[in-house]
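Have a look at this one before I ask anything.
The complex appears here without one of its protein chains, the remainder shown in place.
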Amino acid sequence: MELTNLIIWLIPLPPLLAFFFIVLFTNKNNKLSHSIAVGGAGLSFLGAMYVFYQALTTNHFAEHPFGNAITWLNLGDKPFEIGVMIDPLSAIVLFFVAITVLMIFIYSIGYHNYGQPKGDHDKKGFPPHGAAQDGHTVLSIEPMYARFFAFIGLFAFGMFTLVVSDNLLTLFVGWEIMGLCSYLLIGFWFGKDSAKNAAKKAFMTTRVGDVFMLLGISYLFTEAGTLSFKAIFTEEMISHLAHADSYIPGLSVAGLAGILLFIGTVGKSAQFPLHVWLPDAMEGPTPVSAMIHAATMVSAGVYMVIRMFPLLQAGGHGELTTAMTVLAVIGSITALFAATIAVAQNDVKRVLAYSTISQLGFMVAALGIGAYVAAVFHLVTHAFFKALLFLGSGSVIHGMEHGVLHTGNHKVDPQDMYNMGGLSKKMPKTFWTFLIGGFALSGFPLITAGFWSKDEILADAFANGHMGVFWTLAIAAFLTAFYTMRQITLTFLGKARTKEAEHAHETPATMTTPLIVLAIFAIGFGWVGVPEHFPGIGGILPNWFHDFIAHGLPSFIHFETIHFSWTPLITSLVVALGGLLTGWLVYRNATTAENDPIKKLLGPVHTLLKNKYYFDELYDKVLVKPLAVFSEKVVYEFMDRKVIDGFLHKVAELTFSLGTIFREKFDLPVINEFFGDGTAAMTQWFGEKIRKIQSGNIQQYMIIAVLGAFVALFAFWMTLN
Amino acid sequence: MVDYLAILPEIALLVLAAILLLVDIRLKEEGKDTLNWIALFGLVITFVLTILLAQPGEEEVIWGGMLRHDWMAFVFRLVFIAGAAFTVVFSRGWEAIGDRGEFYGLLVLSTLGMTLMGAAGDLVMLLLAIETASIPLYIMAGFSTKDGKSAEAGFKYLLFGAMTSAVMMYGFSLLFGFGGTTDIYALADAIAAGNVPTLPLMTSIILVLVGFGFKISMFPFHFWSPDVYEGAPTPVTGFLSTASKAAGFAVLVRVMLVAFPSVTVEWQTLLAILSAITMTVGNLVALRQTNIKRMLAYSSIGHAGYILMGVAAASSLGVISVVYYIAAYLLTNLAAFGFVAIYYKQTGSDEIEDYAGFSRRSPGLAFAMLFTFLSLGGIPPLGGFFGKLLVFSAAIQADMVWLAVVGVLNAVIALYYYLTVIKFVYLRRQEGDEVPFPVAKSQSLAIIICVLGVTFLGVIMAPMFELAQKVASSFF
Amino acid sequence: MTPLEVIFWIASAVILISAIMMVTRRNLVHAALFLIVTLFGVAVYYVLLEASFLAVVQILVYIGAIAILVIFAVMLTRQVTNPGQLFNKHASLALVMSILVFIGLYLALSVWPEFSAVAPEADTAAAISNLGTAFFVEEDGQPVYLLATMTASVLLLIPLVGAIFVARQKE
Partner (left out) sequence: MIPLSNYLIVAAGLFSIGLYAVLARKNAIMILMGIELMLNAVNINLVAFWRYLTPENVSGQVFAAMVFVVAAAEVAVGIALIMTVYRRRDTVSADEINLMKW
C-alpha cells in the first residue's frame, strides 16, 4: 500500500521534470530532449501500469481505494487537505492516459522529422518546409523540435495531476495547466496567423467555462466545507447538498454546483455552444490534436463530470435531476449537431475534430441519463480509437507532404481529402490501422471496441425510456458511420486523384508502431465490457468492466441492471452497417470537392453545414464585435468623454442656464428667435461648449469625487426613508 | 520596554532616513551610487529586525493606545518595507532620482508613515501616519523636475490628496464629536452608547471613505491614479501602486471593522457596490490603453476592486483574502513595474507596441514578465490566482454572489489585456531586437525573488495563509 | 444677547464673509489677506471656546506660516492678478455641489441629539496645563500623545527636505 501510494504521488512528476530539463538545459540537443521526454512519459507509464495492476489484484479495491492526503492549509477547525486517490474510475483513466500519452510522445519523434536535415528556409514559428538534398527536396526537421517535447511534457504533467487528484482544487490546477499548454501548443506555429488566432480562441473560449467552474468550486467549498471527493461523496453530505436550497429557486445546492462545474466541461470538452474552438485547434501539430482531442484535455472535461456524478444525481432518487437533464440535452444536441457538420468537411483533421465533439456529446448524454458505466466505457474506447485516428490522419498528411515535396506544387493542400485517394496501396500500415480506428468509431459490430461502448449507451437510453435521447443518438451514430466511411473512401480507396497522392510514402516506424499498438486496443478493449445477456457471446467473457467501474461509485447509489432488448441492438447494427455501406456507395466514385454527392443532395443545407451553422460568424457578431465596440465606443468615448464630461456640463447648464434660456427665449420675440438666428446661435453655443471639453483636469476629478460621495450619501438617505 | 521594541522598525527607518540625508551631503557626485546600497541594506536590515524582534506578543495596546501591536500591524510592516526595498532596487541608476539622497530619505520616511498607518489605533495617530506616508509621495511623484510629466503628476497628486484628506479630516472631527474619544477601539462602544443616529454616522463614514478611497484608488476617487502613475518616475509608480495602496487597505480594514460594527450592513453594501464599479471601470478602461504604465494603472484600479470585495465581506475569510491578495499583488505589481522601469531605461519608451521583440532581447526577463502577468490575470498555480479564489469565496460566503460573478467576469476581461502585452513581448518583432539587454544584477535578483515569491504563494500557501489567519484573528 | 453672543455673531460674520471674499478675489494678494482675516476670526472662536493655547498658536504660528508662504508663492509665480477667467468651466456645478454639501452636512448633523448641546461648566484653565503635558509626559505610566508628537515632528521634517530639494533645482 505504502509503495503504491508513493508511486501515485510520483506519477505526474517525470514529465514535469522533463519539461524543466529540456527548457533549462537540453533545448539545443534534439536527441537528448526527446529521449528525456519519452523517458519521462515512459516512467509515468510504468508507474501507471504498476498502480493499475495493483488495483486489479487488490480485493475490495472499490471500497478501499488507494491514496492519501497531506494537510496543505490549516483553515482552523477544518484542515484543507490535498492528496492523491486512485479508485476504479481514475485507475481506468490513468491506464488509457498513460498508454496514449506514451504512444503520442513516440509518434511525435517521427512526426517532427527527427533525423532529417535542417530546412533551408525554415523559421521558428512556421511548419518545416523541407530541405534540398542531393538535388531533390526532402522533409526537414521541425525548427523548434526540443521545445515541442518540453510543452507536451508539461501537458502530460497537467493531465496526470488531474487524474490522480483526490480533490477539486488540484484537479483544477491540472485543468488550468492543460489550458495553458493547449494555448502554447495550438499556437505552436505562431508564425501562422491562423494558428495564433486558433490558440487565442481556444484559450478564451475554454476560459469562459473555467470561470464558471471556478465559481462552482468555490460555491461547493462554501457549502460543503471541503473539496475532497471522498468527503463530498458521503451519503450525509450528498443528501445535505441535495436538500439545501441554492440561490436559484428550484435548484438545490448540489444541482447548482453540478451545473456550474458542468459548464467547465462544456468549455473544455467543446460541448455545444462552446464547441467553436476545437475545430480551429487543428492548426496545431497533429500529435497535439491527438493529445488534446483524444487522450487528455477533452477527456478530462468528461472525466471531471463523470467524477462529479454522485453530486449530479443527488436528490433524484433514480429519476433525472435538473442537472442531469441539462447534461442529457446538451450532450444529445452536441452529438447530433457536430455529426451533421462533420459530413460536410473536406479537411481530414477537421472531420475528426467534429467527430470528437460528437462522441464527447455521446458520453455527456450517457451520463445525463444515468448510464454511468456506459459513459466511462465510451470514454476509454474513444480515447484509444480517436488517438489512433488522429495519429493516422497525421501519418496520411505526412505521406501527402512527401508527395507535395516531390512534385514541388505547394498549392496542393495535403490535408484536403479530395486531393487524396488510393492511399491504401502506398501506405498499407496506415490504411489498416486507420480502417480499424474508423470501424471502431462507426461501431462496426462485435469485433470493434466502439461497438460495445456505443451499444451500451443506446441500450441504456432505451431501457430507461429516454426515447428522445435514444433516437437522437441513433441518428448521430448513423451519421458517424457515414462520414467515417466517406473519409476512408475518399482518402484510401479508389484511385489517386492528384499527382501528389501518387507519390505519397509510408511513414517511418516511429509513427506506424504507435498506430499498431493503439489499433490493438481499439479492437481488444471492447471485449472487457461485453454485457452478460448479449445473445450468443454474452457471458463467455465476464463483464469485468461493468463490475469494476460500477463498484467504484459510493454504495448509496444504486443501479438497476438493464435487461437485454433487441430494439437497441438491432438499431445499433443497422446504423453502423447502414452508415458504412451508404458512405461507401455514395463516395466510391467521388471526384472533386465541387461534385461532392452530398452537396448535390442537400443543396443550401450543405453550405450551412460546411460553414458549421455559421456559429463562428454568430459569435463574432453577437459577442466579439459588440464587446470591442462596447469598449471602444461606450466605455472609452461615451463614458469617458461624453458621459462624465458631458454630464457635468449638462447638470451645470440645466441648473444655471435654465433660467437664462427661459428668460431669453420667452421674453424676446419668440418667432424671430426661433426661426432666425436662434437655432444657429444655439448650435454654435453648443459647439463652443463641446469644443472646450478636455480632461486631465484635476479639478474635474475632484468634482466627480465629491459628487460620488454625495450620491452615496443621498442614496443611503433615500433608503432610510 | 515592549513599547520601544514594538516600534523598533519605525526607529530603524527614522535612523536610516537620517543617515541617508546626512551621507548625501558628504558624498561626491561620482559616489552617489552608495546611497542606493545604503538604502537597500538599511531596509533589508529593518526587514530582518522586524521579523526577529518586533513580532507581536501578549500586550497589544502600546503607546497609550496610539498604536496596536498586533499581527495586522506586523504583516503590513513587512509588506511596506519589502515594497520600499524593491523600489530602491528599481530606482538604481534611474535618471534624476537614483542618485538623490532626498529621494531615498523621503522613500524611507514614507515607509515609516505606512508602518504607522498599519498599526495606528487612534484617530490622531492615524491622521499623522496617513500624512507622513502621503506627503513624501507627492514630492516623489514630482521628483523628476526636468520632466514636465513628472512635475504634473506630483502637482495633481498633491491637490487631489490634500482635498480628499481635508474631507477625511472633517469626517474624523465628526467621529470625534460623536464618540467623544479619538481611540478607534473605544469609538465603537462610545458611538453605540451615545445614540448617534445612522444618518450622521454614515455621513462621517462616507467622508472618511473619501480619504481612504483616495489612497486605494477606489471609484470615484481613482481619477488621479492613471495620470499620476503615468507621469511619476516608474519606480515611484511601482511603490504607489503597491505599498501605498496596501497601506490604504490596512487602514480601511482596521477602521471599518473596529469602529463601525453597528452599521456593518450599511457600509458593507456601499463597499460592495463600489467594489463592483471600481473593478469594472478599471478593467474596461485598461482595455483601451496603449501606454503600459497607464494600462497598469487602470489594472491596479481593477485589483483594488477585487481587494475591496474582501473588505466588503466583513468576515474572517474576508480579512484573510485581503491580506493574501495584497501579498501576492505586491510582488507581482512590483515586478511588473520593475520590467517597465528596466525597459524604459533601455529603450526610452512606455508604449505597449514598443515591447515587440522583448522576448528576443532578454528571454529570461520576458519569461518572468509572462509569469507576472499571468499571476496578475489570475492563472493558477500562481499567487494571483489563489488571492482571487479567496476573495471570491469571501464574497460568496458573505452572500454576495452577484459580486463574485462581477469579479469573475472582470477576471476574463482583465486577462485579455494582460495577454495583449504578452503577445507583443513574445510574438511580435521589431528592428534591432537581436540586441541583448543588460540588466543590473541586483535588479535581476529582485525580479527572481518576486517571481519565486509569487509561485510560492500560489503553490505552498500554508505559511502565508496562516499568517493571514492570525491577522484576521485580531478582528474576529 | 450676552456680550459673548455678540462677539460670536461678529466673528461668524467675519469668518464667512471674508472666506467668500477670499474665494472671489481676482488679486491673489487680496485673497491671501482675506484668508488671514478668516483665520483671525477662527482664532476668536478659539478664545470663545476657551482654547486659548490654540488661539495663540493660530495667530502667532499658523497665520504667520501659512499666510507668508502663500504670499511668497504669489510673488514668485508673478501671478498677482489672474489674467482671464477666475473660475474653471465647472464653476457653476461646483457651486451647486458646495451648497449641497453644506445642506447635506447640516441635515445629517441636525438629527444628532447632541446637536444643540449647551456647554457645561468646566475648568478650562486646568485643561491648558494638561494640554502642555499631554504632548510629552506620561500619564499613569502611559505616554499618551508622546508618539503622536514625535510623528508630527517627522512630518514637519518632510517639507523641509522637500523645500531643500526644490531650492536646489535652480542650479
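Residue numbering begins at 1 within each chain, and the chains themselves are lettered A, B and C in the order written.
Rule of thumb we're sticking to: a residue touches a chain if its C-beta (ideal position, glycine included) is under 8 Å from a C-beta of that chain, and two chains touch if they have at least 3 such contacts.
Please read all numbers here as calculations on a predicted model, not as lab measurements.
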(message) Using the touch definition from the header, name the shown chains in contact with the chain that isn't displayed.
(response) A, B, C
(request) For the chain that's not shown, point to the residue among B:T182, B:T278, B:S315 or B:T332 touching it. (result) B:T182
(message) Can you say which of A:V38, A:A146, A:I330 or A:V706 touches the chain missing from this structure?
(response) A:V706
(request) Extract the touching residues of subunit A with respect to the undisplayed chain. (result) 636, 640, 694-699, 702-703, 706
(request) For the chain that got dropped from the picture, name the residues of subunit C it touches. (result) 2, 4-5, 8, 12, 15-16, 19-20, 22-23, 28, 31-32, 35, 38-39, 42, 45-46, 48-51, 53-54, 57-58, 61-62, 65-66, 69-70, 72-74, 76-77, 79, 82, 84-91, 94-95, 97-99, 101-102, 105-106, 109-110, 114-120, 122, 124, 127, 130-131, 134-135, 145, 148, 152, 155-156, 158-159, 162-163, 165-166, 169
(request) Extract the touching residues of subunit B with respect to the undisplayed chain. (result) 123-124, 127-128, 131, 135, 138-139, 142, 145, 148-149, 151-156, 158-159, 162-163, 165-167, 169-170, 172-174, 176-177, 180-182, 226-227, 230-231
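Just so we're on the same page, only the chains that are shown with their structure count from here on.
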(request) Name the chain with the Cα centroid closest to the overall protein Cα centroid. (result) B
(request) Using mean Cα positions as chain centres, tell me which chain lies farthest from subunit B. (result) A
(request) Could you put a whole-Å number on the gap between the CA centroids of subunit B and subunit C? (result) 31
(request) Please report how many Å separate the Cα centroid of subunit A from that of subunit C, as a whole number. (result) 67
(message) Counting only residues that touch at least two other chains, what does the list for subunit A look like?
(response) 699-700, 706-707, 713
(message) Counting only residues that touch at least two other chains, what does the list for subunit B look like?
(response) 199, 202-203
(message) Looking at the complex, which residues from subunit A come into contact with subunit B?
(response) 71-76, 172-173, 176-177, 180, 190, 196, 200, 203-204, 207-208, 211-212, 214-215, 218-219, 221-222, 247, 631-632, 635-636, 640, 696, 698-702, 704-709, 712-713, 716-717, 720
(request) Please name which positions on subunit B make contact with subunit A in the complex. (result) 155-156, 159-160, 163-164, 167, 198-199, 202-203, 206-207, 209-210, 213-214, 219-221, 223-224, 227, 266, 270, 274, 284-285, 287-288, 374, 379-381, 389, 392-393, 396-397, 401, 404-405, 408-409, 411-412, 415-416, 419, 426-427, 461-462, 465-466, 469
(request) Mind listing the subunit B positions that touch subunit C in their complex? (result) 3, 7, 14, 21, 63-67, 100, 102, 105-106, 109, 112-113, 116, 122, 124-125, 128-129, 131-132, 135-136, 139, 143, 145, 174, 177-178, 194-197, 199-200, 202-203
